[in-house]
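Yeah, one chain of the complex is gone here, protein chain that is, but the others are all in their spots.
Order of writing sets the chain letters: A and B. Residues in each chain are counted from 1.
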Amino acid sequence: MSTAPAITTRGLTLRYSGAERRALEDISFDVFTGEILGILGATGAGKSTLLQVLAGVIPHHEHDAAFRGDVNILGRDIDDYGSLTAIAAEVGLVLQDPEVQLVNTVVREELAWGMENRGVPIPEMQQRLDRAAELFDITPLLDRFTHALSGGEKQRVVVAAVYCLSPRIILLDEPTSELDPAGTESVMKAVRTLADEGVTVVIVDHKIEELALYADRLMVLDSGNVRAVGTPREILTRGDSPYRPQVVDVALELDMMDLWPGTKLPLGVDEAVAIWTGAPAPEEVQQ
Amino acid sequence: MLYRPGSTFFHRSDPRAKLFTILVVLALALSTTRLDVLLALTAIVIVALAIGAGLTPRSYWKALVVILPLIALLTLLQSLVQGGPAAFSLGSVGFSRHGILLGLALGTRLMAMGICFYGFSVTTSPSDISLALNRLGVPYKFSYLTSFAFRFLPLMQDEARTLLTAMSVRGSDEGTSPNPFRRGKAIVRMLFPMLMGSLKRSGDISLSMELRGYGLKGPRTCLRSLHFHGRDVALVLTMVLVVVAAVLVQWQVPNPLAVR
Partner (left out) sequence: MTTSALELHDVHHVYPPDVQALRGIDLTVNRGEFLAIIGKNGSGKTTLAKHFNGLLKPTNAAGRVLVRGAQGARSETRKLRLHQLAGTIGYVFQNPDRQIFHDTCAEELAFGLNNMRTPANEQEQRIARTLSLVGLAGCEETNPVQMSRGQRQRLAIASTLVMEPEVAVIDEPTTGQDPDEGRIILEFLAQYNAAGRTVVIISHDMALVAEYASRVVAMRHGHVLADGTPREVFGRTDVLEQTNIRPPQAAVLAARLGLTNVLTVPEAVSAMAASRNASADEERPCMS
């Protein structure tokens, strides 16, 4: 993770025509190159709208909204890109519903399709395709029909298809909603790998236990406002946060009884066990 | 969706060779009304599918049963409309021999074409069809529609089925009623949510396609490629022979069933 911002936003304000209140209210934040920024918030908080702004879908594709504010993508103002497809070359957006993003009959063709449209040479296409399939654990699905996949399988194919386009920024709108815990973890791990390779990731999800472990920073949205930005530890271990993993709840309770050892609250089970038993945390062992 | 993956001769054939084949069958079937030629053609199609694609009539007899009443009706109509000597008569109504033969021929023609199409769609993947059309000069925008349709048809089917079942689950027997009027009501009720769903979806689909570069100017690459193998050449040559044979037969061999 470097300190150069991949995305800079200033004063994003948006109101859908006919809506009573603004969907986004003067939002400013940065996303750094190679980090995973998790966005938390209730339904209607403006999470999906924000992703659409970052991808240029608003105002390029969706015109039914009054929008102002500045978005800077990889050092260039988003308006200078000219078209949605030009932005899409750098920014990959995965929408919530996988069904609308599978537009080919067979999984292999689904992964290849975007690259074909962009004229990627065959050897490189094959290479990227194999890598995406391996990373998102869908190699056994390559010859299956897209319509016959389960919801969770569809979600993984859709993310892999966007990854195939080699975007430098990936925006994910609830990519694990239909996945079971193992599937969620495998997608999160893949996303972590991408970020470690320098891809910038913004991910909207409700699964705080996973975000706690895999995101670099979290941002809490509430009715179109940014309520908090910080590391998962800063966001999820606050006593007044509506988003807390159960281990934090347990630690906070024990802390009130003066039983929690030390001042550090845990983010996950491994860490909680380590702190409680006094053993060094797994990360600390490595260092 | 009809397509079933496999590795038979017809599965492995180049879709362009297969397109040529069905065009030949189509042309032959439409070029004649001679029952003997049409029966022979049907027999060839059935045998070819059984050998080359492992498709025995057992796998498509259900569809044939649907055509049979149509053939019977055609034959009856033709026998009443056409003139010439009567094959038999019921009371004062004479049934034309020529008409019966013509009706049967038209029915057989339908059968030959239907079975042929069935064989094509079972052995050819939608993406192969779209690729073949593209290679034959159809612009990508149009050829892609074939595989796009095959992608979303099952989804619509699935949606319709769930909507109908959801009605039954809430105590309505309209969806399964034998009364066509009640059934119609269920279908009308189903249409609105399906339409709303499609509308909502089509906007999102076009967005996701645009984001992945659909419609970009400049050269497209294609992961899959088509190869015309020896067996495809053989298939095309065989079809040419079939055409020659059919022409010769019609020209040289008198119709044994003809009304003298």
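We take it that contacts are C-beta pairs under 8 Å (C-beta built on N, C-alpha and C of every residue); 3 or more make two chains touch, one makes a residue touch a chain.
Predicted model only: the values in this text are computed from it and were never measured.
Peer 1: Which is it among A:Pro5, A:Gly92 or A:Gly152 that touches the chain not included here?
Peer 2: Looking across A:Pro5, A:Gly92 or A:Gly152, the contact with the absent chain belongs to A:Gly152.
Peer 1: Using the touch definition up top, pick the residue from B:Leu2, B:Ile51 or B:Met196 that touches the left-out chain.
Peer 2: Going through B:Leu2, B:Ile51 or B:Met196 one by one, B:Met196 is the residue touching the chain not shown.
Peer 1: Residues of chain A in contact with the chain that isn't shown?
Peer 2: Residues of chain A in touch with the missing chain: 41-44, 150-153, 174, 177-183, 206, 209, 245-247, 249-250, 253-254, 257, 259, 269, 272-273, 276-277.
Peer 1: Against the chain that's been left off, what residues of chain B make contact? List them.
Peer 2: Looking at chain B, the ones touching the missing chain are residues 159, 162-163, 165-173, 176, 189-190, 192-193, 196-197.
The criterion applied here is as follows: only the chains that are shown with their structure count from here on.
Peer 1: Centroid of chain A to centroid of chain B, CA atoms only: how many Å?
Peer 2: Chain centroid spacing, chain A to chain B, equals 46 Å.
Peer 1: Can you check the complex and tell me which residues of chain B touch chain A?
Peer 2: The contact residues of chain B facing chain A are 1, 5, 125-127, 147-148, 150-151, 154-155, 158, 201, 204-205, 207-216, 218-224.
Peer 1: In the complex of these two chains, what residues of chain A are touching chain B?
Peer 2: On the chain A side, the touching residues are 55, 57, 61, 84-85, 88, 92-93, 95, 97, 99-106, 108-109, 112-122, 125-126, 129, 143, 145-148, 161-162, 165.
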